[in-house]
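A single protein chain has been removed from this complex, and every other one stays in its place.
The chains carry the letters A, B and C, assigned in the order they are written, with residues numbered from 1 in each.
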Amino acid sequence: MDLRLEVSERGDWSVIEVGGEIDVATAPRLREQLIALVNDQRYRIVVGLEGVDFIDSTGLGVLISGLKRVRTHGGSFALVCTEPRILKVFEITGLLAVFNVCSSLEEAVAEDGGEGDEAP
Amino acid sequence: MDLRLEVSERGDWSVIEVGGEIDVATAPRLREQLIALVNDQRYRIVVGLEGVDFIDSTGLGVLISGLKRVRTHGGSFALVCTEPRILKVFEITGLLAVFNVCSSLEEAVAEDGGEGDEAP
Amino acid sequence: MTDVTAAAGDVVELELPARPEVVSVARLVIGALVAVDPLFDEERCADLRLAVSEACTNAIQAEMVGRGRDAVADPEAEPIVMRCVLADGQIEVAITDHGGGFDPSGLQEHPEVTSPDRLNYEGGLGIPLITMLADHLEFLPTADGTTVVMRFEPRTPGLRPIIGGAPGSAGSSTG
Partner (left out) sequence: MTDVTAAAGDVVELELPARPEVVSVARLVIGALVAVDPLFDEERCADLRLAVSEACTNAIQAEMVGRGRDAVADPEAEPIVMRCVLADGQIEVAITDHGGGFDPSGLQEHPEVTSPDRLNYEGGLGIPLITMLADHLEFLPTADGTTVVMRFEPRTPGLRPIIGGAPGSAGSSTG
């Protein structure tokens, strides 16, 4: 039941720091936050998962939809995650190869936006 | 299921630092520890409850039996507890007036052992 | 996102083997349920965890083999059941055992807690604690055991017993 979201700006990146558990009950709030940013024309988004204790497929689905929305606008989408327990969920679903998973916020916002190249 | 016990000496006091939850499943270990100290002729005992997240009547019962055992030998028995959640359990049972509840280990071991006076 | 009205009439039921090790699971469940309800604050949540722990302990002990410290879990014992109903801003918890029942009005009287004699009794604090913590308490006899029904209201801060009690009672030693 417990999800914390903290949004800030870092250069031209928007950063959502997530804390707590991302599941079917709480993921809608993360989805709404992502949609709100894209509606504000924020197309470079980092989602910080360092404070996340749990994520399931509903949470992964929301991140996938975030990546998709941002790509549609030629933007960039990155995750920050170093916790083995959480990385494992990305790993076994194969999503480690889909997301740009960084080991720090600095690394994420240092990206030169190369991701945008591929957008339609 | 989680109880941690750490025993040390402090002058002529034996100190049991307790962590975790004291309930019907875990209290027997605390009881055994108290009995072992008394069997070793350690009659000045402080039980530190600062790391305790939960205590119920089984835990209170074990502390009562510890106090009794120590008194039988003219010794001293003190508790260290400042956490309102735990103090409340002593308070509503009336046991705050029975135990010597100190707010620090220093305060507990500074006692001059006056408690022993009353022993049979 | 939590729809409080949707919680009206919600029932959560937990069936546990009659072993001391699982009382912590009952506490976890009631704690998680109460934490979701914004009407119940952290202190009241702790009250519920304690009352549930006491009632489950009694239910389990009633089904164990032997008495007191030497009692051991009976692998053949029937499970105990905790049933929680969240409705009308109250929480009702019923705990059912198959421990043969008892007469709540015939409980052993213990000496006053402040009397030196009281030290001769380790037990007997569970039901008094439940009585103080619950807004309503009932023992219903069943065919082969007991159902303890406890009801809890969220308490307004003003009505709470003050932690630390009357001046002079906190931290005083009887020694």
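We take it that a residue touches a chain if its C-beta (ideal position, glycine included) is under 8 Å from a C-beta of that chain, and two chains touch if they have at least 3 such contacts.
Note that the coordinates shown come from a computational prediction; the quantities given were computed from them, not determined experimentally.
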| item | value |
| --- | --- |
| Touching residues on subunit C - with respect to the absent chain | 2-3, 6-17, 19, 21-22, 24-25, 28-29, 32-33, 36, 73, 75, 79 |
| Touch list for subunit A against the chain that is not drawn | 1-2, 21, 23-25, 28, 31, 54, 56-58, 60-62, 64-65, 67-68, 71, 76, 84-85, 87-89, 91-103, 114-118 |
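One rule holds for everything that comes next: only the chains that are shown with their structure count from here on.
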| item | value |
| --- | --- |
| Centre-of-Cα separation between subunit B and subunit A, whole angstrom | 49 |
| Centroid distance [mean C-alpha coordinates] between subunit C and subunit A, Å | 43 |
| Inter-chain centre distance, subunit B versus subunit C - centres from mean C-alpha coordinates, in Å | 23 |
| Residues within subunit A bordering two or more other chains | none |
| Residues within subunit C bordering two or more other chains | none |
